[in-house]
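All protein chains but one are shown at their positions in the complex.
After this line comes chain A, so read on.
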Amino acid sequence: MAVIGTALPDPPRIHRIPQSKYVDAVRWLPQFSAFDRFVVLALFDSSSDSPSSIEIHSLDTQAVTLSSQSTWAPPSRVSSLKTSQLPGRKPLIAAGTVSGSLHLLLANSVDASLESEFSVSEEELHVGRVSCVDVMEGGGEFVSVGEDGRVNLVSVAGSELSFRRFFDSQGLVSYTSAKWASPAEFVTGGYGFSLQWWDQRKPGGVASQLKGNWAQRMSGIVQSIDIHPSRKHTCLAGGSLGTVFAWDLRWQQQPIILSGIGVGEDGTHPACESEVWEVQYDRHTKSTNTGNISSSRVLPAMICSEDGILAVVEQDAEPIELLAEPCAINSFDIDRENPSDVICSLEWESIVLLTRP
């Protein structure tokens, strides 16, 4: 078994905040002030007249309660939610929907009230759902990918959004996730545990793609990817069958598998055995191997899964389980300003706030 969080010397404090709607995604909203904490929720309530909503809630860290500050109704259910900051530290929310539209919401940097909204309507950008949208560091440009095989680059031009189709596979390849690596490069992931490296300076196709020899293992879908700003050559990915792996551009032959079924010849156990819904590098957990921080070593990463596990996985180490829930954990987010705080959304209509010592 994995090391259970409660067996840690300092277990994280866990607070559950029930909601009355299905929580599709949850994100921290970067804030100007250290005293006000805000989270963004993408909610869905099938019994309501306007079922989908994006809500900004302020978090009272003393009483651990969320109170709604502002609400915005997207045209359809949110399929991807990201937050970032513009250069003036103005908080920004980017959301893709199941009907293929993309929306940017700008919030006030003091009270997090919504100030303006930009949209690219459905049908224009993607046919069908937007699988993932990612915001470039600094908020200048967005990448959106979909199952329709389109890779779009979106930017704010004046008072509206403009987009260009960077690539269109005509559906031959579907993309499920995307992440910026640098102002010129980004990575996408998709079916068959595939990863594609794109470079804006080399238009017309992928710059590089992962040749994982998955044939010996069960193949699956990459659900989420992350790239650490200090390790731009390494892409972290998580997906089906509890698989978490890293792809180092400099050693392209084989992915480095961090967790997954059937891995662990060296005695380590997989953190979970079902779909990994989200991966993020965990800036809070210090690598256990401090003496050997070579740049080829993969940094600790946090994952959440369909079988209700929130855990930190590390190369050649037992995973550390932070949360084991009876229902799926659909998404989580590590606070950029306070990496010890993690917020996650559970399938059973609730939010969990974890504060690590």
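One rule holds for everything that comes next: contacts are C-beta pairs under 8 Å (C-beta built on N, C-alpha and C of every residue); 3 or more make two chains touch, one makes a residue touch a chain; residues count from 1.
To be clear about the criterion, contacts and distances are computed from a predicted model.
Asker: Have a look at "Aldehyde dehydrogenase (NAD(P)(+)) ald5", "Nuclear pore complex protein Nup85", "Electron transfer flavoprotein subunit beta" or "Origin of replication complex subunit 3 isoform X2" and point out the UniProt protein name belonging to the hidden chain.
Answerer: Options "Aldehyde dehydrogenase (NAD(P)(+)) ald5", "Nuclear pore complex protein Nup85", "Electron transfer flavoprotein subunit beta" or "Origin of replication complex subunit 3 isoform X2" narrow down to "Nuclear pore complex protein Nup85" for the missing chain.
Asker: Touching the absent chain in the whole complex: find that residue among A:Glu147, A:Asp226 or A:Asp282.
Answerer: That would be A:Glu147, which touches the missing chain.
Asker: Out of A:Ala25, A:Val39, A:Ala178 or A:Val206, which is the one that touches the chain we can't see?
Answerer: A:Val206
Asker: Where the complex has a chain not shown, which of A:Trp72, A:Phe118, A:Phe166 or A:Trp348 is the residue touching it?
Answerer: Considering the complete complex, A:Trp348 is the one touching the chain left out.
Asker: For chain A, enumerate the residues touching the unshown chain of the complex.
Answerer: 18, 20-22, 46-48, 51, 63, 127-128, 147-149, 168-174, 190-192, 194, 196, 204-206, 209, 211, 214-215, 219, 221, 326-327, 348-350
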